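The complex is shown incomplete by one protein chain, all other protein chains being positioned as in the whole.
Moving on to subunit A:
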Amino acid sequence: MNSPLKRVAVACLAMFALLMINVNWLQGVRAEELRSDNRNTRNYYERYAIERGRITASGKEILAQSVETKSNKFRFVRQYPEGRLYAHVTGFFSPESADAIEGAENKLLDGSSADLLLRRSIDLFTGEPTKGANVDLTIDPRAQKAAYEALKASGKRGAVVALNPKTGGILAMVSLPTYDPAELSGTDKGKVFTRYDQLAKDKNQPLLNRAIRQTYPPGSTFKVVTAAAYLEDDDSRDGQTIVDAPQRLPLPNTNISLPNYNGAACGSGKVPLVYALEKSCNTPFGKIAMELGYDKMREQTVKFGMGEQIGVPMSVVQSDFGPKEDQAALAMASIGQRSNRMTPLQMAMIAAGIANDGVVMKPYLVNKITDAKGDTVDEADPEELTDAVSTETAHKLRDMMVSVVNNGTANLAQVPGVQVAGKTGTAETSDGAPPHAWFISFAPAENPKVALAVIVESGAANVGAEATGGHTAAPIAKAVLEAILK
């Protein structure tokens, strides 16, 4: 009986060999696929097993951190000390997704990034649990708070973006209405998803980061760009160059004409460029644009960075001057109407470009990444995005914008002891809602530390001489400027 027994022994070995091969196949070859299968709920627990890094602002204020719990299942949960204030910056960390910085920097925050390989290898040897890297942002907490409080006081939807014009670092990024990221970062899927659905369906769109994910007609703030194109076209022009400023500008091939705000006259009908900007007359800029032509206007917008794919690291939606149509459309677009659509960040970049002697810096939020031990992993390296205008043109524009604040529509943005440059805007909306109030600005004019854009949706509700961007948006800008320059 020994020979069949030996064959049975071989058969048994073969069975074990099959099992071993199959286990190798499962755990060696298919492991990654099985691990990352979205039905594998381990990923969900895994999210809470790691101590994620902190998100801080300017190296001090903590925007988000992981705190240890008593629970066996969820060891670390996310905490946002000033959730609503920084919601659109930090984003949230929900059971299945993450938004804004939490999402864009996820691999660093949870420690899985290749940049942290060295740290992880050291941890492996010392037996310490891997912790995520800390992400420090360029946000200036004072500016953020000032912007949030001032915009909130208006009671309207809107956004504020402030930049350091010399580096492109984002100093404040506020979008209202906001939400509490803690509500979307809990471990209870049912609760989180219900809350998310509620917020997503809210008609005020609290989840939307208006500063970078929404475009608006820029209104009169865009006249700065039109003026830039006009000055760039001929070196000899400056703020004192006399331009035509009729009460109404007839639009070619149409039976309508472009009026000034409230149909008012603009000086004597022939005014210096700076006066047109101070009073925000429409007709001179419409006429200038028609003389320059679509291509030159478009080129100037591109030079201010429009059309660039920008990630701060969250991706920014494209701003657009609008398609090439007839002269009438061009005249409207050149005063920030028609198909002209800008994100608040883009408008802040325009102000920043002028402030920085004509060079637009690439905007960014992440200042520094440090690993759990405090060693620097990565540091921001400011980059030039585009050359918008020559230094001379930039200085001419600056002087005109200072004049707008000192003598024109933006007197509410004046900060005692500081020269502030700015431009107001009142953008009419196509859907008949009250116009949006805009303001772009930078200060101090000689040595700019901050450039910003403010939009208050339907903020120019009161029809009348004061119902402009200057009335609603400029005081918000002033609050931010004061917070930073104080």
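In this section, contacts are C-beta pairs under 8 Å (C-beta built on N, C-alpha and C of every residue); 3 or more make two chains touch, one makes a residue touch a chain; residues count from 1.
Convention: contacts and distances are computed from a predicted model.
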**OP:** Consult the UniProt record of the chain that does not appear here and report its protein name from "Aldehyde dehydrogenase", "Cell elongation-specific peptidoglycan biosynthesis regulator RodA", "Carbohydrate ABC transporter ATP-binding protein (CUT1 family)" or "Fe-S cluster assembly protein SufD".
**Re:** "Cell elongation-specific peptidoglycan biosynthesis regulator RodA"
Original post:
Per the definition of touch given earlier, which of A:8, A:122 or A:433 contacts the omitted chain?
Top reply: A:8
Original post:
Can you list where subunit A touches the absent chain?
Top reply: 1-9, 11-13, 15-16, 18-20, 22-24, 26-28, 30-35, 37, 39-42, 45, 72
